[in-house]
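Here the complex is missing one protein chain, while the rest keep their positions.
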Amino acid sequence: MMGDMRQETADILQEMDILRLVDHHCHGVLPRDLGRSDFEGFLTEVAAPSPLGGTLFDSQIGFALRRWCAPVLDLEAHVSPDEYLARRAALGAAEVNRRFLAASGLDGLCVDTGYTPEPLLEPAELGELAGAQGHEIVRLEDLAEKVLADGVSASALPGEVRSRLAVRAEHAVGAKSIAAYRVGLELSGERPSAQEVKTAAERLYRQAERALAGGSGPPRIADETLHRFLIWSAVDCEMPIQFHIAYGDSDVDLHRADPARLAPLLRELEPTNTPVLLLHNYPYQRHAGYLAQVFKNVFVDLSLATHNVGHRAPAVLAELLELAPFGKVLFASDAYGLAEHYYLGALLFRRSLGRFLDEGVAEGAWTRSDAARVAHLIASENARRVYKLDDADQ
Amino acid sequence: MMGDMRQETADILQEMDILRLVDHHCHGVLPRDLGRSDFEGFLTEVAAPSPLGGTLFDSQIGFALRRWCAPVLDLEAHVSPDEYLARRAALGAAEVNRRFLAASGLDGLCVDTGYTPEPLLEPAELGELAGAQGHEIVRLEDLAEKVLADGVSASALPGEVRSRLAVRAEHAVGAKSIAAYRVGLELSGERPSAQEVKTAAERLYRQAERALAGGSGPPRIADETLHRFLIWSAVDCEMPIQFHIAYGDSDVDLHRADPARLAPLLRELEPTNTPVLLLHNYPYQRHAGYLAQVFKNVFVDLSLATHNVGHRAPAVLAELLELAPFGKVLFASDAYGLAEHYYLGALLFRRSLGRFLDEGVAEGAWTRSDAARVAHLIASENARRVYKLDDADQ
Partner (left out) sequence: MMGDMRQETADILQEMDILRLVDHHCHGVLPRDLGRSDFEGFLTEVAAPSPLGGTLFDSQIGFALRRWCAPVLDLEAHVSPDEYLARRAALGAAEVNRRFLAASGLDGLCVDTGYTPEPLLEPAELGELAGAQGHEIVRLEDLAEKVLADGVSASALPGEVRSRLAVRAEHAVGAKSIAAYRVGLELSGERPSAQEVKTAAERLYRQAERALAGGSGPPRIADETLHRFLIWSAVDCEMPIQFHIAYGDSDVDLHRADPARLAPLLRELEPTNTPVLLLHNYPYQRHAGYLAQVFKNVFVDLSLATHNVGHRAPAVLAELLELAPFGKVLFASDAYGLAEHYYLGALLFRRSLGRFLDEGVAEGAWTRSDAARVAHLIASENARRVYKLDDADQ
């Protein structure tokens, strides 16, 4: 009996290995080669390793990379970091990117193109390498900061932002807010009035003038009213809206990026039927699952965390799936810089979801066919429905 | 050796199946039949499914219901939602309620009677169906709002609340505060003075007058002073006090309902020896366990979450039991509307506690006889002691 169950579950895991995924939140990868320190700087959310703490390869993601990525570069699993990086350099960035993207088994990518401190592959290039359609996600703050940098006047800024966004919305499949990084998630639910937006825009211009006078570049948007203005502008364009939640680099105040703090805004967004996608969520995956249950338009993922927690990914995903209805959970890698992130994110997610569904079948919690149906929902169908990707593909 | 251990643990799980429980926090169930959309609306904490997110049957609770509840209605486990609901309708609400309550294996119920947007079964009716004693829990805000609706003057309100509560306390076994829903849990520890209560009551009356003038009904109590007044009134009546904590519907701000925020109040309540019962707690079950350890009068449960997280219930319960002393943990379902909640809550709790104790025996963490003793503490003895149910039964 137990033997039969294990047999059946092994089948599910095998099937998961070929289950194609839509990666609904990711970034470009570097077209250049990387030395060891540089590579470690892109591996996790700290910019570089430190002598105090030792190599970042000694971590869950470091071990996951040596185990799973090495074979893609024709190496034995668990080779040393230096052997791995030597082989990576010998193959060259283009070939490395090609191999990992191709091996990720993706069926679609929604790429945030708004964070490019250095050149990264574009959505179309990523899509080509992956053998999948590459879509664009508009980072709202980046769009507004470009309007500011273009010298548009304070009074014209709101209109210009809205009109540029409307143009982008013709092709982009969604928008993204990084309010969490700038002011935290305790945003008012109210749509700001035209006067409030005007006042906030003037505030931003005075900041910009001071910055210019001080010799620094244009300021970043970090203003509760302006973040809300951007969000409601995206609502008006009928764009699904992604929110950076919780886990990120040291610029974020983790507790101020707890998704629970979004509740007042979510209450106002629910009647608009705008899909809201809570990204990352770690370590608040249970809070996010709660929001996905109680708000009709809230969706969740476990991006960034999935590859960073390595072989603990199944334990973390299982927590997200406690309250979140299975029609509200999506896959995303949040890959950035390293093509390995795409591959690890997809592989660890498949294994985690497979393990979860597997154990449920083994315990009799659901049937084999229900498990397969849920796998497809989470792997790609939920993303296709939310972002209307089948329309976008045409 | 390993074989012997498994043998022994299997015995514990079997014994758990017949372990009778006191459900110290629950509500009435609907006496009427339900269509699919209506049923889904009572299944979880969102009022209805949405086309965006798909059916709520695709969730942990949905699968748990198809697995465990279907056989109680003479169906195969895992029948489709529509087959389940057709059989449910054919049997009729009265028979369905009878079957689930009878199958729950309860030895007592403490029913919150203060939330009835539509008619629900009363404590005595529930008790009769369950073959157990039904007790009442007084919802404090509901009692005060009824005093307000009865047109008592502002100056008389505090006295009238206290006197009605004293009458209710003769039969009810405890009180419940829903401050978490209204103002969050960051309550001052101080007992409000008569003058502060008077001022707050006058504030409430002005709200009521405005509401009346505006054509809406009497206001809900959402006033830090009044919630505290109600809590201290219950202390004076020597009633155990339940607190809504964390998980609930979208009206609650989850992070403001973190039980840790109650600490200032708990410090003041501890010397009074008033039992304080922290309900639900998910996803803050570890925070709640901490409070149960460090405050002599604090008790905890995992109600509502137990049936909502389905086959993950053992993982969540194990977290509650990390710090909470085993003399401070109670069972509750928080069943509401659907009789299935009673059955699933009890069944999943038994399985979770059985698994927990089981694994401890298998690892040698405790003996078989200690495990059995702890099972009885948590299943019913702690509740009997806290609520003095043996006195109440007479």
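Worth a mention:
For reference, chains read A and B in written order, and residue numbers begin at 1 within each chain.
The rule is simple: a contact is a pair of C-beta atoms (placed from the backbone, for glycine too) under 8 Å apart; a residue touches a chain by one contact, two chains touch by 3 or more.
The structure presented is a predicted model; accordingly, all values stated were derived computationally and were not measured.
Considering the whole complex, the residue from A:Ala89, A:Leu254, A:Ala372 or A:Ala392 that touches the absent chain is A:Leu254. Note on the undisplayed chain: of the listed residues A:Ala144, A:Ile221 or A:Val309, the one touching it is A:Val309. From the set B:Ser59, B:Thr113, B:Ser233 or B:Asn297, the residue in touch with the chain omitted from the display is B:Asn297, counting the whole complex.
Listed by residue number, the positions of chain A touching the unshown chain are 44-46, 48-50, 52-56, 58-60, 62-64, 66-67, 77-78, 247, 249-250, 252-255, 282-283, 305, 308-312, 315-316. Of the residues in chain B, those that touch the hidden partner chain are 258, 260-261, 263-264, 266-267, 270, 273, 275, 286-287, 290, 292-297, 299, 318-319, 321-328, 360, 363-367, 370, 374, 377, 382, 385-386.
The rule we apply is simple: only the chains that are shown with their structure count from here on.
Mean C-alpha position of chain A lies 36 Å from that of chain B.
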